[in-house]
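Below is the structure I would like to discuss, written out as structure tokens.
What you see is the complex with one protein chain gone and the rest in place.
Chain lettering (A, B, C, D, E and F) follows the sequence in which the chains are written, and residue indices restart at 1 in each chain.
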Amino acid sequence: MKKFFSLILLIIIVVGMIYTIHQIPFGKNQSKIGKYFVANGKDETGAANIVTSVVVGYRSFDTLGEVTVLFLAAIGLGAILTTTKKQNHDIEKASLILNTGCRFLFPLVLLFSAYIFIHGHLSPGGGFQGGAVVASGFLLIYLACPGKRINKVGNTISESVGGLIFIILGAIGLFVGDRYFLANFLPKGELNTLFSAGIIPIIYIALGFKVGSELNSVIDKMMEES
Amino acid sequence: MDFLYNYIYYIGAFGLILIGLYILLVKHNLIKMIIGLSILETGVNLFIITLGYLDNGTAPIFSKENLESNMMVDPVPQALVLTAIVIGLAVLALALSLAIRLYDSFKTLNLKKIKEQKW
Amino acid sequence: MAKSSVKNESSVKNFLYLFIFMMLIWLALTSSLHWQELIVGCVVSIVITFFLNSNYQPLGLPSLNLIKIFYIFIYLIVLFIEIVKANFDVAYRVLHPKMPIKPGVVIIKTSLRQDIAKLILANSITLTPGTFTLDIKKDKLLIHWIYVRSENIEDSTKLIGARFEKYLGKIFS
Amino acid sequence: MTILIVFAIIIVLGMFFSFLRMLIGPTASDRAVAVDTITTTTVALLVLLAFIFERYVYLDVSLVYALLAFVGLVALARYLERGI
Amino acid sequence: MGIVGMIITGIGVLFLLLGNFGILRLPDVYNRIQAGTKCTTFGAFFTIVGIGILEPNWFWKCLLIAAFVLITNPISSHAIARASKIIGVLLCDKSVIDKTEEFKNEKGV
Amino acid sequence: MIIVITLLVLMMLASAITACIMKDLISAVIAACVVSLIAAVLFFLLHAPDVAMAEASIGAALVTAVFIIAIKRTKRHEE
Partner (left out) sequence: MKEITYINPVLLIAVPLALAFIIPILKFVWEKSIKWIPVAGFLFDLIVSITLIPIVLQKNIIVKIGGTTTPFSINLVVGPAGLLLSIMISLAGFLVAIYALKYIQEGDKTKYHILFMLLLTGAIGVVLTGDIFNLFVFFEVLCISSYALVGYLGNRAGIESSIKYLIQGSIGSSLLLVGIGLIYGQYGTLNMADLAAQIKTADSISLFVPMFFMITGLGIEAAIFPLNSWLPDAHSSAPSSISAVLSGIAIEVGLYAMMRILFTIFAAESFMGFLLFLGVITLLIGEMSAFSQNNIKRMLAYSSIGQIGLIVFAFSIATASGLSGGFFQMISHTLNKALLFLATGFMIYRTGSMEISSFRGLGKKMPLTALFFTIGTFSIIGLPPFVGFASKFLIFKAALAKQELLFIILIAVIILTTVIEGAYFFRIIQTLYFKESDDKSSKQESAITALIPMFIFALLILILGIYPNWIMKFIHSAASELLNKMSYLRSVLG
């Protein structure tokens, strides 16, 4: 019975959406604000990657909210999992090959993540992707070497400081130049060089640290045993 | 072929959305439902990205000389989806932690068998 | 006192190895020699090396010299030839209508000591014809062989591992 | 250029074989092996596509892809051998 | 240069197809891993390097990606194979020898 | 190119359905991982490399790992 009703509901949704889709032809549709960003984005923000200039420039307030959401997830996970029973069982150790391989790859992964979030304004990537790569590097170590854990204090500090840098940079914008929150007050530099686009690379580096340590603490809390 | 070109991404996105919703509405196992949630989110993201596509377009990155702005795909949906993916991850992690707690307290993941609270 | 100075020297050496390695990877990643990229690459490499140097020491990186680099090249060529052979081998087995396979699990021995040498040996075995590493314990490797030619340890070792160990032993001496 | 697109189609056909193994594979290990192969194949596909689109910057994606599929598979393997 | 690159890419693509076909055709997990590690690694390596030759500016990055695949793929295959050995996935009936028990009695890591 | 896209979409939908019907949760998670992996390729084909990167790193690796950890701490089979 329940299946039947859900199927009917789904069919209604499909019909509605198909009807609406006819208004939005595929591949012909460049929206008004999209056009504006593509045409003016590189001059106004100095970033070669327009997606970055939208994420950290025009719509940076969204990004602030998004970082908050991630922060909340880490905190909420900790609050929920604090009182779980800890299980105790013997763990099969990782084989030597996996262990050595992961330890060999770990610096590489970190270097690569640094590349991703430093070059966020020039090539695809940025704080979130870089942070995710950092977290997966640490995940690799957790998986391959059971018992190794990250320094929690350092992790918390990098998490908080990353967020604070974002907000403080935003607040500086209130007092210089055009006087609005998250204004890009630093010089724009030359397009397609590393030191360009004003505050965007700085924010992305802060975000990389913050996202990396948040995802890291999420994984760490979920894997916590003993 | 024309039909396929115009609608294949929409078919994929709606397919994912529907499968995700179906899992969420019909299944009772909590982890299964969370898998459904992740599929649903992937579908929504694919849908939003599809909205910004432009025929013969290219990515909105001015990394080389001969790129013009009128052949670039819309950057805004990409920015939105970037946000949505991270939010989805946050919800997923929270849901899974709740699932772990649920299993600790009730020794089951089947939501039908849990009747602590009633109307 | 002397001991600590030796240790210092080796740690400095390790630092340099890791730093150069990171820098090379960075250069390949950016594919550019712009001064800004170089500066940032140096900074990032130094930071990563500073934090991870102590973790890297147990891997037993060899102390390099010219002869070893030469052997590394030879090793790479041997490996490449073996990989090409391996592919035609697998292609033959897959495409043959009767699938001529005689799989089995055998044990071989190795004389290598360092972890990273064992890793390279195991990876090479995995990439070469008909064999891959299932497990490793001290000096014994458990090998899955798609067409078993020999069942005792010594012969298997000769057939599977010896051709790599010859060079690896020289590199990691 | 056409021949490259043919290459891409061949690669996707290859992925399809592994995908069938992912669907029918009797044990979880079979599926994991199939996913491993799919990801390696996809890395090649992404590089090929980057060449077809003539964008250098797209190469980063395939690097991330190669790395992260590895992480997921290691997690899976460690679960199967009861390691985490 | 263009033709060389094209041929190398073509060889790579062919082997990718073969490797994936092997995954489908071979009888048990271990034999599948044989196909999966060799053909796909080789195929991916050649495809990527072939692209690098076609566009010389891309060469170093392509080489990096290829090297990365070359390092990680054997490790992950090894991890999966070891896991399936530990949980006791059986060898197929064509197998002639199994020394796992003997290996289990070995000591050390 | 359209053939590539169609095959990919079909594979993605098929693995989503597999994730729906599998009783073994690990298999379902593997299937969901494949959905994410193929979705990343589709994002790439739609010229959204940023999103493809995020989907590959977050959707395929971290989510799979987090799911596996959660299954490890609960129960593998659906009842």
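Please note the rule applied: a residue touches a chain if its C-beta (ideal position, glycine included) is under 8 Å from a C-beta of that chain, and two chains touch if they have at least 3 such contacts.
None of the values given here were measured: they were computed from a predicted structure.
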Among the chains present in the display, which ones are touched by the chain that isn't there?
A, B
For the chain left off this view, which of B:I19, B:I35 or B:A84 is in contact with it?
B:A84
Among A:G46, A:G170 or A:G208, which one touches the chain that has been omitted from the display?
A:G170
Which residues does subunit A use to touch the chain missing from this display?
16-17, 19-20, 22-24, 29-34, 36-37, 40, 44, 57-62, 64-66, 68-69, 71-73, 75-80, 82-83, 153, 156-157, 159-161, 163-164, 167-168, 170-171, 173-174, 180-184
Mind listing the subunit B residues that contact the chain we can't see here?
17, 21, 24, 30, 33, 37, 40-41, 44, 47-48, 51, 76-77, 80, 83-84, 87, 90-91, 94-95, 98-99, 101-102, 105-106, 111, 114, 116-117, 119
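The working rule: only the chains that are shown with their structure count from here on.
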If each step moves to a chain the current one touches, what is the fewest number of steps from subunit A to subunit C?
1
Which one of the chains is farthest from subunit F, going by Cα centres?
C
Please work out which of D-F and C-E is bridged by more C-beta pairs in contact, and write that pair.
C-E
Averaged-CA centre spacing for the pair subunit D and subunit B, given as whole angstrom
20
As a quick test, compute the distance in whole Å between the mean CA positions of subunit B and subunit F.
10
Using the touch rule from the top of the page, what residues of subunit C touch 2 or more other chains?
25, 29, 122-123, 133, 135, 137
Can you list every residue of subunit A that touches 2 or more other chains, as numbers and ranges?
49, 51, 92-93, 95-98, 101-102, 104, 112, 116, 122-125, 128-129, 132-133, 136, 139, 215, 218, 222-223
Which chain pairs touch, all of them:
A-B, A-C, A-D, A-E, A-F, B-D, B-F, C-E, D-E, D-F
Subunit D partner, complex, touching residues on subunit B are 58-59, 61, 63-64
Contact set on subunit C toward subunit A in their complex
18, 22, 25-26, 29-30, 34, 36-37, 40, 44-45, 48-49, 52, 55-56, 58-59, 115-116, 118-119, 122-123, 133, 135-137
Complex contact set, residues of subunit C against subunit E
25, 27-29, 31, 83-84, 86-87, 89-91, 93-95, 99, 101-107, 122-123, 126-127, 129-130, 132-135, 137-138, 140, 142, 144, 146, 148, 151
